[in-house]
Structure formats: structure tokens, C-alpha cells
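Only one protein chain is missing; all other protein chains are in place.
Which chain is which? They are A and B, in the order written, and residues in each are numbered from 1.
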Amino acid sequence: MTGLSRILLARAVQAFTVALLVGVITFLLVRSLPGDIAMRIAAGRYGMDMVSVAAAERVSAELGLDRPWSAQLLEWLWNIARFDLGTSLVTGERVVDSLGVELGHTLLLSLAALGLSLLIGPPLGLLLGLRAGSAADRAGLVAAAAIRALPPFVLGLLLILLFSLTLGWLPPAGFEGPRELLLPALTLALGLAAASSRVARDATALVVAAPYFAFARWKGLSDRQALLRHGLRNASVPLVAYLGMQLVWLIEGVVVVESLFAWPGIGHSLVHAIFGRDIPMVQGTALVMGLIFVVLNAAVDLLCLALDPRRRAGA
Amino acid sequence: MSDMVLDAASAMPRARRAVSTRIAGAAILLALVAFAAFGPLLAIDPARQDLRNMLAPMGGEYLLGTDHLGRSILARLAHAARLSLGFATLALLAAAIPGTLLGVIAAWSGGWIDRALSILADMILALPGLLLVLVLAAFAPGDIRVLFMGVSVALWVEFFRVARASAAGVLASPEVEAARLLGFGPAHIVRRHVAPRIVPVLATLAAFGVGGAVVTISTLSFIHVGVRPPTPEWGNMIVELLPYFEEAPAHALAPAGCIFLLLIALNLLAGQDPR
Partner (left out) sequence: MSLLIEDLSVAGPQGRIIHGVSLSAAPGAPLTLIGETGSGKSLVAAAVMGTLPAGLSATGRVRLEETELLTLPPAARRGLWGRRIALLPQEPWLSLDPTMKAGPQVEEVLGLVRDEAPAAARRGATRLLAALGLGAQATSRYPFQLSGGMAQRVAIAATQAAGATLLLADEPTKGLDEALRDELADTLRARAAAATVLTITHDIALARALGGTVAVMLEGRVVESGPAAEVLDTPRHAYTRRLVAADPSRWPPADPAPPGAATVVSGRGLACGFRARRLFSDLHIDVRAGEIVAVSGPSGCGKTTLGNALLGLMRPAAGTVARSEAAPTRFQKLYQDPPAAFAPHATLRTALADLARRHDVPWARIAPLLARLRLSPALLDRLPGQISGGELQRFALARVLLLDPLFLFADEATSRLDPVTQQEVMELLRAQVTERGLGVLLVTHETALAKAVAVRHVMLGVEP
């Protein structure tokens, strides 16, 4: 099997696992709810005042709640496989519909954050890696350590306090245009860049000390030529691989930062759904969030493959 | 020969710096642990309201002032420290002990045991940890036992993976092959070969695990799905004090400062770049 198909297969298995995990947990969630689940769902669907025993029975029959639990679980999972995610218990809207709107917002925020972090972190790391051990390098280490010691919600809060409340430059929350995007994206990007700048710095320092870099200079190449021809690509191999690990941090951060900035994305919606125990929404949002994670991971894998011929050969 | 001389010369200050940052980290952590352990014994009841003294400034009758309900912030920070550190330590133990044991067992036995455990670990890692904790939190929002379960379930996998990978590397090495040929059994191999290698790695992981657990519960409280008021918790306190930021900015930032100090201390102690 080539490197490409192996990656796609592994990520497909991961996507399947995400669906299974989310499906089983939310199924157990339904079973664990106190009171009559059919009644609750009916209440969500028809409104609290309209609930009647007849409505609950209709729901019960429709969901097959009278059948054995194993059959119910299979049906539950089958619905996920068909992407039939039901309706929100709170708003009565189809889950798929609201996810469709929120997905765009979440992707916008994640990609803006990722892009911004790549503009800050790796170039800074490259510069510091070429001056490894200098005062600037140590200052970079201290700054990165300080930023990493601020969880996303604290970092975001500090940025709001600074840029919105004190300086009044940017809106603290909401969703109107690029001005609202900047603060949440920056919150995530700073955390990501703090780490990726250190990885880029170490990778650069390692490449500059590598025998092939010395040999490039001995061949007669200038430092600049050696860096462009042999430094950047080699240094980006571990950096891109690390990007895959950062995705965990990004996805977790998106959930928190969306809530903090009232950004109408999937993470925000997930937190609301948990708060309101809106199980179809919990399931839908967690599923899509998990799938975004899988897709971004696959993209990073493919990028690694393109950069490193050793991986292409499956070595 | 000359290389060795030079390496030794440049390694000296680096090693000394590493030791001094570790000592600084340990000192901060110790101070926070002492605060968590003894603070609640000395300070006032965190729930007592002094209604004539709401949002009292720092440094007056109350060392760190009072919140909007006139409760001592110092007392509440101390109780929150006890909650966070206690929670994180227990979650760490609940994750590290089975994670490490299973990791070493998987590396040692190989075969289907290894494969089954690795599949289980991959399943849990398929979702980012916080997402898993969040979904589990839906079972009983605000119930700390559910959070505890979620954090431990997400964390044991890290220990499993690191212990398994490090142990597998050592077990496949010539030194272990030699030890087996020399007639040594599993106890000796674990004690002399495996443990010295995996303990430092696991110690670093433990430092990050504690930090991660503390961040997780404060984050969940902050987004209203974790510990609920009036229980003093750092994330909770920020939420409660934020509306009064303009009158008392330092009050709202004090809990954030505690989290920051704790994470810095753990980072210094781990002696690693922040990743």
C-alpha cells in the first residue's frame, strides 16, 4: 500500500471511530436521562404546553423506544451513518440545518487562526533558530512560555480587556465582519504560534547543525543559498508534523473561544447544547467538531507526504 | 578529544540553568500547594458575606479584597486552589498508574494484548480530549465526578502511549537482549533498564497532565458546564467578577493569575519548551 492510501484509510478509520464514540456516548446519554425520554423529546418538538400522553406515545413508537436497547442502539448508529441527526430539543430546528450554518463560521475562525499563527510562529522561529542561544532567542522562549501558561479563555479575556475595554479598538464579541473575527482568531493564533515558533526554532537550529547543511556550505553555496535550498524544506518537515499535534489544541480552543466571543459556530452551539442537555444537538455538534479534526489531520498528513520523500516511499 | 572538551565547557552553564529553572518551578509549585493545603485552614469562610464591604480594595481589611457579595477573595482563591490541585492530582493518579502499567504491559507482551490496548487508545484519541470531557459532562452538568471521569479517561491514553513507546524502544534494544541472555528476569529488566528511561519522560508528562487538568476544569466552569457557583473555583470566580472589571480589575484577574503561576511553575519544573 502506498503512503497516500494508508493515510486515507487510517483517517477514514478515525472518522468512523469518532462517529461511533459520539453515537454510543449520546445514546447512553439518552438512556441516562431522568424521566420519560419520549415525553422530553415530545416537549422539545411540540412545545411544553402541547405535550400530551398521545404525543409522547407517538414519539415513543417513532423512536422505537419499546424495542430492546441493542436494536435501538443499532438504529441510533444507522441514523448517524445516514447523517440523520434529528431535531433540536430546544429550538425544534433540524440539527443538520443549524450545523450547516455554524460549520461555515467555525471553519472561518479555525482557518483564520491557523493562517495567522503560521504568519507569526514559523518565521519568528526561523529567525530565532538561526540565532540559537542569543538574547533574542531566550526572550522568545520566555514569551512563548508565558503565552502558553495562559489558557485560551484567559488569553482571550486579556485581549478583550486590552483591545476592547481599555483601548476601544475592537468589538469584544459578536459576529458582524472582519473586525469581530480578529480578536478570537488572534486568541487562538497566539497560543498556536507560541508553540510552533519553538518547534520551528528547534527544527531550524537542528538543520543548521546537520551534516548536510555543512556540506552545502563546503560545496561553495552561500549561507543564504544553503538556507533556501536545504534549510527551509528540511526544517518544515518536523514543523508540519507538529501542526498535526496542534490541531487538538486548535479544536479545543475553538470550543472555548467561540463561547467567550459569542461566535456563532459549532463549538458555541455544543456548549449551549450541553448546558441545555439538547442531546441531538450535542451529538451533531460533537460529531462535526470531531470530523473537522479528522479532516484537518488528513490535510496535515498529506502535506507531510508532499514534503518528505522518505514518507512517500513508505520508509 | 577537542570536541569533548568544548562540549563539556558549553554544557556546564546550560546544565546549571536547567537546574535553577527547575528549582524556581518547584518553589512556586510548593508555595501554591502550601496555599491550597493551609490557606483554607487559616482564612475566613469563603461563603461568609460581608455586605458592608462589597468589592473592598486589596490590601485593606481583606488582603486581596472582597467580591461583589462581600466574600473574601483570598479565602475563595485558597479553596479554589485546593479544589483544582486536589482534582488534578487525583485525576493524574487515576490516569498515570493504569496508563503506565498498561503501556509497559503492552510493550512487553506484544501480540493481541498490545493490539487491543492500542486500538482502545486510538479510539479515545480520535476525539480531542476536551471534546470528550464536554460530551461526558452532558451526563450531569456541574457534577465534578463526571468531569473527573472525563479528564482521567482522556489522560490515561497519554501515559499509555508514552510508556508503551519508551518501553518498547528499550525492550528492543541490545542492552535488554544482553540482560535476557545473561539470565535476568522481568523484575530486573524493568528496574534497571525500563524504569530509568521512562520515569523522566513520565514525570514531564505528569507536569503537563496536572496543568491540563487544572485548565480543563477552570475552562469548563468558565463556559458554564463545569463546577457551579457558589463553589469557589478559579474559572468560576473570573466569571463572577468579570462584570465588575471596571471598578475592580485586579479582583477579576487574581484567579487568572493563580492559573498562570501554576502553569509557569509546572513548565519550569518539567524543564521543557512549552509545546
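Keep in mind that, in the parts below, contacts are C-beta pairs under 8 Å (C-beta built on N, C-alpha and C of every residue); 3 or more make two chains touch, one makes a residue touch a chain.
Since we're looking at a predicted model, the values are computed, not measured.
Among B:Ser20, B:Ser109 or B:Ser173, only B:Ser173 touches the chain that is left out of the view.
Only one residue from A:Ile80, A:Leu99 or A:Ala216 touches the chain missing from this view: A:Ala216. Considering the complete assembly, chain A touches the hidden chain via residues 211-212, 214-221, 225, 229-230, 233-234, 237, 307-310, 313, 315.
In the full complex, chain B makes contact with the omitted chain through residues 1-3, 5-6, 9, 173-175, 177-179, 181-184, 188, 192-193, 196.
By our rule, only the chains that are shown with their structure count from here on.
Residues of chain A touching chain B in their complex: 14, 17-18, 20-22, 25-26, 28-29, 32, 141, 144-154, 157-158, 161, 165, 194-195, 198-199, 202, 242, 245, 247-248, 251-252, 255-256, 259-260, 270-271, 273-275, 277, 279, 282, 286, 289-290, 293-294. Of all residues in chain B, only 122-124, 126-132, 134-139, 141, 215, 218-219, 222-225, 235, 238, 242, 245-246, 249, 256, 259-260, 263-264, 267, 273-275 touch chain A in the complex they form.
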